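As you look at this complex, bear in mind that one protein chain is not there, while each of the others sits in place.
Entry: subunit A
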Amino acid sequence: MKLKSLITAAAITALSAGGALADAHGGKLKVGMITTLSGGGAGLGIDVRDGFMLAIKGNDQIEVVTEDDQQKPDIAVQLADKMIQSEKVDVLTGIIWSNLAMAVVPAATAQGKFYLSPNAGPSALAGKGCSPLYFNVSWQNDAFNEAAGAWANENDIKKVFLMAPNYPAGQDMIAGFKRFYKGEVAEEVYTKLGQTDYAAEIAQIRASDADTLYFFLPGGMGISFMKQYAGSGVEKNLMGPAFSFDQGILGAIGDAAVGVKNTSHWSKDIDNEANKKFVADFQAEYDRLPSLYAAQGYDTALLLVSAMGKADVNDAAAFQAALEEADFASVRGKFKFGPNHHPIQDIFMREVVKEGDIVTNKILGVAATDHTDVYGAECKM
C-alpha cells in the first residue's frame, strides 16, 4: 500500500514537473482552424486539417481548436469572433473558400491576429487589402491559370474554348488564363454555379473549332462534367487548374480523367526529401493519397513551427519577420514569400495518369518558374 502511494506521488510530481517545464518555455501557441468539414466541400477542409495535424503530430507546443464553417461566410465570421474573443487563439488558419476568406481575414488581422491561408487567395487580399499579419501559404487565385496560359503558348495550343462557373473565382480564373495566353479564344462560356448537367455546353464544345478546352469546375461540378464529356465522344485537349483534378475527386471521375493536363504548385511526385516523407507519412496515417489541399495544410503547419522556433507569437513584429523568412522545407521544393506575403513558387504542368488501379497525377514539366501574382504592386504595408 505504502509503495503504491509512493509511486503515485512520484508520478504526480513527475507530471506536474513536466507541466511546469512546458510552461517555463512559454512558447505554447494556440491555433484556431476554421475549415469546411460538412457539406459538399468537406473533402477539401478535411484534407487541409489532416495535412496540418500530420505536420504537428507529437508537437505539444501547439494547441489546435478546429471548427466547421459549413462553407458559409456568416458562420465563419461567428467562429472567428468566438476563437479570437473566448478561445484567445494566436493564429487563425484553415479557410478553403475565397468568399469566406474575404469575410474573415480583414477582421481577424485588424484585431491583431495572424492569419495563414492554407487555400484560397482572393486578389483583394494580395493587392490593396494586403496586411502584414496575413500570409498566403497556397497561391493567389490567378496563379495556376496564368501558368497554364504560359504553357499553352509554348505547347502549340492555338484556339481555346473557355468555361467556368459564373461567380467571382470563375471569372478570375478565366481572366488569369487570358492574361498570359496569346492564342485565339473560340468561345467563353459561363455556367451556373453548382450546375450538374453539362449536356448543353458539351454540344457547344462539339460544334466549336477550338483545339483545346480550358475549364475551371471545382468539386462536384468537375466530376459531373468529366463523366458526361467522356460519354459524349468529343475529343479535344483538356486543360485546367488542378482543383478539378485533385486526388480527392479523381477517384470519383475514374478513367475519364486520364490525359487531362492541369497546373499545380504541388504534385505527389515532386522529387525532394520533404515531399517523399510527407506522401509516405500521410498514407501511413490516413490510408489514402494526399491531395494538394493536404500538402498546403502540411506546409502551413511547417511554416508556423519554423516561426515558433525563431520568435514568440506575442512579439508580433518578430513573429512576422520569422514567418517572412519561410525557413522550412516545403513539400513543393522552392518556396518563399513576395513583399505582399504571397508565395513565389514554381507552378508545374501535371497530367492525369493511371498507376495500376489508381488514377493520379504526374508532373510533365514546369509551366512557370518563380511565379508570383500581379497584384503585389498595389499592396502597401
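Definition applied: a residue touches a chain if its C-beta (ideal position, glycine included) is under 8 Å from a C-beta of that chain, and two chains touch if they have at least 3 such contacts; residues count from 1.
Heads up, the rule we're going with is that contacts and distances are computed from a predicted model.
Chemist: Assuming one chain is omitted from the figure, identify its UniProt name from "Molybdenum transport system permease", "ATP synthase gamma chain", "Aromatic ring-hydroxylating dioxygenase subunit alpha" or "Amino acid/amide ABC transporter membrane protein 1, HAAT family".
Modeler: Of the names offered in "Molybdenum transport system permease", "ATP synthase gamma chain", "Aromatic ring-hydroxylating dioxygenase subunit alpha" or "Amino acid/amide ABC transporter membrane protein 1, HAAT family", the absent chain's UniProt record gives "Amino acid/amide ABC transporter membrane protein 1, HAAT family".
Chemist: I'm checking contacts with the chain that's been left out. Which of A:G183, A:G220 or A:G376 qualifies?
Modeler: Going through A:G183, A:G220 or A:G376 one by one, A:G220 is the residue touching the chain not shown.
Chemist: Among A:E188, A:D312, A:E351 or A:E378, which one touches the chain that has been omitted from the display?
Modeler: Of all options in A:E188, A:D312, A:E351 or A:E378, contact with the hidden chain holds for A:E188.
Chemist: Pick from A:P132, A:P168, A:G183 or A:G254: which residue touches the chain that isn't shown?
Modeler: The one listed residue touching the chain not shown is A:G254.
Chemist: Of the residues A:A110, A:A200 or A:A321, which one touches the chain left out of the display?
Modeler: A:A200
Chemist: Mind listing the subunit A residues that contact the chain we can't see here?
Modeler: 37-40, 42-43, 46, 166, 188-192, 194, 196-197, 199-201, 203-204, 206-207, 219-221, 223-224, 227-228, 230-233, 248-249, 251-254, 256
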